[in-house]
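Sharing a structure with you now.
Excluded from the complex is one protein chain; the other protein chains are retained at their positions.
Chains here go by letter, A, B, C and D, matching the order in which they are written, and residues are numbered from 1 within each.
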Amino acid sequence: MTLTADIALTLGTLDLRVDIEVAPGELLALLGPNGAGKSTVLRCLAGLAPLREGSVVIDGEVVDDPAADVFVEPEHRQVGVVFQNYLLFDHMSVLENVAFGLRARRTPRADARRIAYDWLDRVGLAEYAGQRPRVLSGGQAQRAALARALATNPRLLLLDEPLAALDAGTRGAVRRDLRQHLATFDGMRVLVTHDPVDAYALADRVAILDAGRLVQVGTFAEVTAHPRSRYVADLVGVNLVSGVVADGALMTPGGATVVIADALPGPAFAVIRPTSITIDRHSPVGSSVRNTWPGVVADVDRLGDRVRVGIDGALPLTAEITVAALESLALRPGDNVVAAVKATDIECYPA
Amino acid sequence: MTLTADIALTLGTLDLRVDIEVAPGELLALLGPNGAGKSTVLRCLAGLAPLREGSVVIDGEVVDDPAADVFVEPEHRQVGVVFQNYLLFDHMSVLENVAFGLRARRTPRADARRIAYDWLDRVGLAEYAGQRPRVLSGGQAQRAALARALATNPRLLLLDEPLAALDAGTRGAVRRDLRQHLATFDGMRVLVTHDPVDAYALADRVAILDAGRLVQVGTFAEVTAHPRSRYVADLVGVNLVSGVVADGALMTPGGATVVIADALPGPAFAVIRPTSITIDRHSPVGSSVRNTWPGVVADVDRLGDRVRVGIDGALPLTAEITVAALESLALRPGDNVVAAVKATDIECYPA
Amino acid sequence: MTRARPRGRRVGLPVPVLVLACVAIVFFALPLVGLLWRTPWADAWTYLADDDVLTALRLSLVCSLWATALSLVFGVPLAWLLARVEFAGRGIVRALCTLSMVLPPVVGGVALFAALGRRGLVGEYLDRWFGITLPFTTAGVVVAQTFVAMPFLVITVESALRQLDTRFDDASRTLGATRWYTFRRVTLPAIRPALVAGAVLSWARALGEFGATITFAGNFPGTTQTMPLAVYLSLETNTDEAIVLALVLITISFAVLIGLRDHWFGRPDRLQGTATA
Amino acid sequence: MTRARPRGRRVGLPVPVLVLACVAIVFFALPLVGLLWRTPWADAWTYLADDDVLTALRLSLVCSLWATALSLVFGVPLAWLLARVEFAGRGIVRALCTLSMVLPPVVGGVALFAALGRRGLVGEYLDRWFGITLPFTTAGVVVAQTFVAMPFLVITVESALRQLDTRFDDASRTLGATRWYTFRRVTLPAIRPALVAGAVLSWARALGEFGATITFAGNFPGTTQTMPLAVYLSLETNTDEAIVLALVLITISFAVLIGLRDHWFGRPDRLQGTATA
Partner (left out) sequence: DTESAGTVTVFAAASLTDAFTEIGDAFTVEHPDTTVVFNFSGSSALVTQIVEGAPADVFASADPSNMTKLTDADANATEPVVFTTNLAAIVVAPGNPTGITGVADLATDDLIVVQCAPEVPCGRYAAQVFENAGVSVSPKSLEENVKAVVTKVTLGEADAGIVYVTDVIAAGADAEAVEIPAAVNVVAEYPIAVTAGAPNPDAAGAFVDFVLSDRGQTILTSYGFVEP
């Protein structure tokens, strides 16, 4: 029994077409830039946004299929959702919030409260049980929302950035907690996150969504090994160049040429690691380096003992150099420089 | 000209007593667990929560002082705030939101719109200028809120987790942007964040708030080098033990003894790095290791090729071992183990 | 330093607004003060001791409470429909609801006759098939009062529902709550201020209702003579008595409204600063 | 599969609620249908051609719009005061506002006399010092209508203000907006549905107002005879004419309400799914 969703939907400027499948017990992480449509995908799965086309099938049950005129209301889908903005009910106590789903499913009051209390305890909010959600801080509210969704024992759990508002201390603990609970949970889970660490730590598979389309699906390692979008490249911290390979070189739409050690002709991506890039004031003469691109320093960004230098030019790049190198070069934004990379340091794979 | 705040306030369960000072051009990062009172401190500075006692002085102007019966309304404080929940006005376009502060200060409409548009452009939202904020995704809304606060050119800028909702790709860029803008900004800035990277990258000084009290203030390096709270220890990923040193050993309130290489007698903190801890099924016999603590495995957490093992006992610890070590020991939660650390691997400093 | 002002004087509202609000308060208070000033306190007790007055008072309370209850039972669903379902003719339905406010009082009664009277569209069959006649009965009073009072509830609640963030409804439904459970446990509590305000408006309107009642239900002590009718009739003979009776009505509604306490009109002015959306 | 239902039939509301709402609609519609059924369509035009009717109609519109405007100008500040400032006697002020709803119509007029009449508490001085007399003037009609209409606005707007999240006000003020600017540009737009609803309620109430007007302002064609008074007088002689005139009132308020469009009653039912708080 799995979740199979084939989503087509237009909302304002968003044109969403996404095909996902989640196996039982599997956790799929949805990553993507702001506005990519991640939250909207979750809304479709939860039944809060009916599809225009396609279908959603949970555990073999068709819950949305416009063509067959089928739509199961959200309350009958047994789908738990942790919303991006918590959405706790302000007129109930925190305990009642967590007990809400159970009460809605007719669990006797005493049982519901007991179970809810256990959940609150688990997320470290037992002492706030009788308080109104409005006195909770951002992270506390997020944890309460998590407890509320988990308390209903859903068959599919949707989490919209559940850890985003947690503090660093709690975050690790809640992430661990979440993982432990999810391990005993035989349903499917879809997690929207911005934090690659969450995706890495929690997800079995990762799907990258960009402007309403899935651009990459696979394990975290697969996806990060061969970025196919600017977003993933930024996530991993590498330079991604796309273009067409011909005669051992990749031509970018911007007109730059990237010489490559060995690659099949055709559309391709090239990955250039910032650490592989050397920066010079002048073109290196008589060097074995096959790629040299002139450019202008756009910004210089110190991060600890490393410095990231943004270079504008036909091929915009980010290079990473040491503080020592920076000082010896005395780079300032606006300076003309040449970036150089060995062809063998560039990884290239078909697009 | 500086910001000097001496805040005393009670709100619900929160008893806040905080003393902070921010120099012109300085950026102070406030870190702390959820519910520590970080947002409340910002509210006090902005004039949204009047003090019970103490005073707030911005640029030499007393803006709040209950004893002297002085209170300057928020609109006259020239303090920009980026709120934790964006709080964009839903009945105006995104552009009007950003222009709002300028319009409120009587900037002519055309000028206000132009400046606002520039700001939107800077945060990458130019194409959303005419839209309602409700169509923005979480991160887009956060960026719009940032633009709105910066557009009024405040003398003190308060940021309540301004980057929390941004995606990994945008985050770096917005952080860089923010830093660039902040560099040209000669006012004071207070930033609440959960992300140590933000604090590290943006802040001149860091203040750690816990349960309404400042527990540590200093540069990021100073604070993380000698954690004085559980929160900071978690942030840095080390075990923090507090107790009293006597006769070359630290006694914890839990009854454990930590033998230390050299330390002055008196209350002290000890830091034990997870990687310094070795785990064994039995006490090492005839070893030079001076500290051995029996315990029970609480959880085992794989993060890439490293494994974090939580150990419960008189001295709760987190150890970090390799996957190979884990497999050879075949550890499961509930197993009895002995954690061992060399006395010289433990750093100890007075509390 | 110049812009700082002592904390003691922080009123919270701009002065012109305060002035306008005070004018409004005076405008409402003056007629009451005027009435009190004109009240013949010496004779007040004799007027009140009248049995008919007590009967009318009891009837007024019973009928207005019934009318409020009916307004809630039917008006809240109607408000929900208007606020949340997109349908052709929604504007017409909304306009229909305000109909009884615009109808001159007597015409309201005539319209009720046309619908529910003995010769009315539906009333004829109510009478013939079920033996139910509304005119000249206490039930008729309740109908007339409901007719004029319900619009207040509907309009108030609808506007509150529209102001409400529907994402909370979403959250509730994903937790397994049906639309109905969601409505009861999430939506209604969230609009409680408006609900109470609407109910109060309806109740006050029903309590003071005169025109439609006297036309549709007539005026018979014990069955259909409510306080406003008693007041009106005593005005014919004795203005003093009328003023005393009107004061009784005022006192009662004051007692109820003040008894309701602020609390029911909405959440206490909370100190903000927390993060839940 | 059993719980799935065809999309076509998703009404959005639970059936019992729909049933209740429909009963409410029928309850409001029936009297109108009844009136239409009783209307003597053949003679309708002759009644309407009357000059006095047109005069009354114009006066009704002018006065009710003035009353609505005054209700807004004074009522919104009062609502703001009630919703946002904690002060002793807040409950009493709120009760005062609903006073005119509870007062039987004629007593309302008597109370206005006591306050603003030529021999009234304040009226005497208005007359003596400023030469202003309100009774029996068009201004008096406006005063009487405002007195009965403003409470609707105050109560509706107050409840909306209480439901509003004040953190948006905070955000506005940190952006340099004064309380007043914040109120105009942030608070008011956010409660627009309630504002429109309150104004509509007030307007409708003013348009239909009869009792206080005929007592306080008299019934002079051209200066104080509004439509409801004209209807009242024509009832003296001719029920048919009264019904026709009432229909004119109804038609006008319908036209206005339907013309207002849904839009003004609140934001369109937006598709949710975005993140702004």
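Operating definition for what follows: a contact is a pair of C-beta atoms (placed from the backbone, for glycine too) under 8 Å apart; a residue touches a chain by one contact, two chains touch by 3 or more.
Predicted model, so just to flag it, every value in this text is computed and none were measured.
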{"item": "Contacts of the hidden chain among displayed chains", "value": "C, D"}
{"item": "Selected from C:Y47, C:W66, C:W80 or C:F113 as touching the chain missing from the view", "value": "C:F113"}
{"item": "Interface residues of subunit D (partner: the chain not displayed)", "value": "106, 109-110, 113, 117-120, 135-136, 214-215, 218-221, 232-233, 235-239"}
{"item": "Contacts of subunit C with the absent chain, listed as residue ranges", "value": "106, 110, 113-114, 117-119, 135-136, 214-215, 217-221, 224-225, 229, 232-237, 239"}
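Operating definition for what follows: only the chains that are shown with their structure count from here on.
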{"item": "Partner chains that subunit A and subunit D have in common", "value": "B, C"}
{"item": "Subunit A and subunit C: spacing of chain centres that average the CA atoms, whole Å", "value": "53"}
{"item": "Junction residues of subunit A - those touching two or more other chains", "value": "39, 43, 48, 73, 84-85, 135-138, 165"}
{"item": "Of all residues in subunit C, the ones touching two or more other chains", "value": "167, 170, 178-179, 190, 267, 272, 274-275, 277"}
{"item": "Touching residues (chain side subunit B, partner subunit D) in the complex", "value": "43, 46-48, 73-75, 77-81, 83, 85-92, 100-101, 103-105, 133-138, 141, 148-149, 152, 165"}
{"item": "Subunit A contact footprint on subunit C (complex, rising order)", "value": "167-168, 170-179, 181-182, 185-186, 189-190, 192, 267, 270, 274-277"}
{"item": "Footprint of subunit A on subunit B - complex, ascending", "value": "12-13, 31-36, 39, 84-85, 131, 135-140, 143, 161, 164-172, 176, 179-180, 194-196, 200-201, 230-231, 234-235, 299, 301, 303-304"}
